[in-house]
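Sharing a structure, written as structure tokens. Questions coming.
A single protein chain has been removed from this complex, and every other one stays in its place.
Each chain carries a letter (A, B, C and D) given by its place in the written order, and its residues are counted from 1.
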Amino acid sequence: MRVAQVIGTAIATVKDARLTGGTLLVVNIVDGKGKVLEPAHVAVDTCGAGVGDTVLIAQGSAARLPAALATAPVDAAVVAIIDQITLS
Amino acid sequence: MRVAQVIGTAIATVKDARLTGGTLLVVNIVDGKGKVLEPAHVAVDTCGAGVGDTVLIAQGSAARLPAALATAPVDAAVVAIIDQITLS
Amino acid sequence: MRVAQVIGTAIATVKDARLTGGTLLVVNIVDGKGKVLEPAHVAVDTCGAGVGDTVLIAQGSAARLPAALATAPVDAAVVAIIDQITLS
Amino acid sequence: MRVAQVIGTAIATVKDARLTGGTLLVVNIVDGKGKVLEPAHVAVDTCGAGVGDTVLIAQGSAARLPAALATAPVDAAVVAIIDQITLS
Partner (left out) sequence: MRVAQVIGTAIATVKDARLTGGTLLVVNIVDGKGKVLEPAHVAVDTCGAGVGDTVLIAQGSAARLPAALATAPVDAAVVAIIDQITLS
């Protein structure tokens, strides 16, 4: 999984019939201190995350393991809101 | 998923028997402001997207979740046409 | 999927029992104008492609959707020979 | 798989109901001599690994093969603690 920072949202009217449910969040993949490693991925929210939150995203088929996304054509989902990262 | 800009189309006569249906769109993966991050991916259209559209693409096995692509040998599909990205 | 240019072939005598069938093509992933983006991927041919052809490759589990490759340990396959790319 | 060095942990209260079990380890992907190749991946622990350990991580659907993670929305797991790497 990757640590990511939510920086925005995307809105789409014309879309696949199964792409429903969670908000489409625009996120930057970051390191443990917030430095951007990969900008502008889009992940479906399943946790009530919003702009500014640091989240954990699962990519690939893992993104369809949350119950609400089982048949959705998605390859990235927010699976947790991160409270704290401890680096040593 | 990634935000992408449709920049062209590809045509193939000789192809796998299951590679039918949607247009093969050539897209650049971009950030929320249109800056190119990864050029020249090819995604199958399932939304009626065309050149100039900003789209959402799903990669990997997610690309075969749209009904028309269930058995197609594809690893990227347009699953939405993006109306608006709001960054904050 | 990616656009790729076939640049050679690989030959292997010792190999997994299920890795049979198509030729192992060495390809460079290119953009729509032929500029190399990622060198030296190996894709199994399912279309009769040869050196010099511009092809479409599917990566990941999509590579096992062509009928001949259903149980082969492959993660990239040529699924089309590209006739023409139109960029605008 | 990749060689990785465990550099920290992540804690999340709000998370997918299936994201339970192992600790969320923050790891850097390294080469055989410890040089960082890709910083800040998050892998679920299944081996009792801790900060400072050199581990083997499996990515993608492979991360759900360990028994405890079969239905967890995870795309990276620690599948071994590496004792020794011999380069020649």
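We take it that a residue touches a chain if its C-beta (ideal position, glycine included) is under 8 Å from a C-beta of that chain, and two chains touch if they have at least 3 such contacts.
Computed from a predicted structure; not experimentally measured.
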Q: Against the chain that's been left off, what residues of chain C make contact? List them.
A: 7-19, 24, 26, 39-43, 51, 60-61, 63-64, 71-76
Q: Could you list which residues of chain D touch the chain missing from the display?
A: 1-3, 30-32, 37, 46-48, 56, 58-63, 65-67, 77, 79-88
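Definition applied: only the chains that are shown with their structure count from here on.
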(Q) For chain A versus chain D, what separation do you get between their C-alpha means, in angstrom? (A) 19
Q: Among the residues of chain D, pick out those that touch two or more other chains and give their numbers.
A: none
Q) What are the touching chain pairs in this one? A) A-B, A-D, B-C
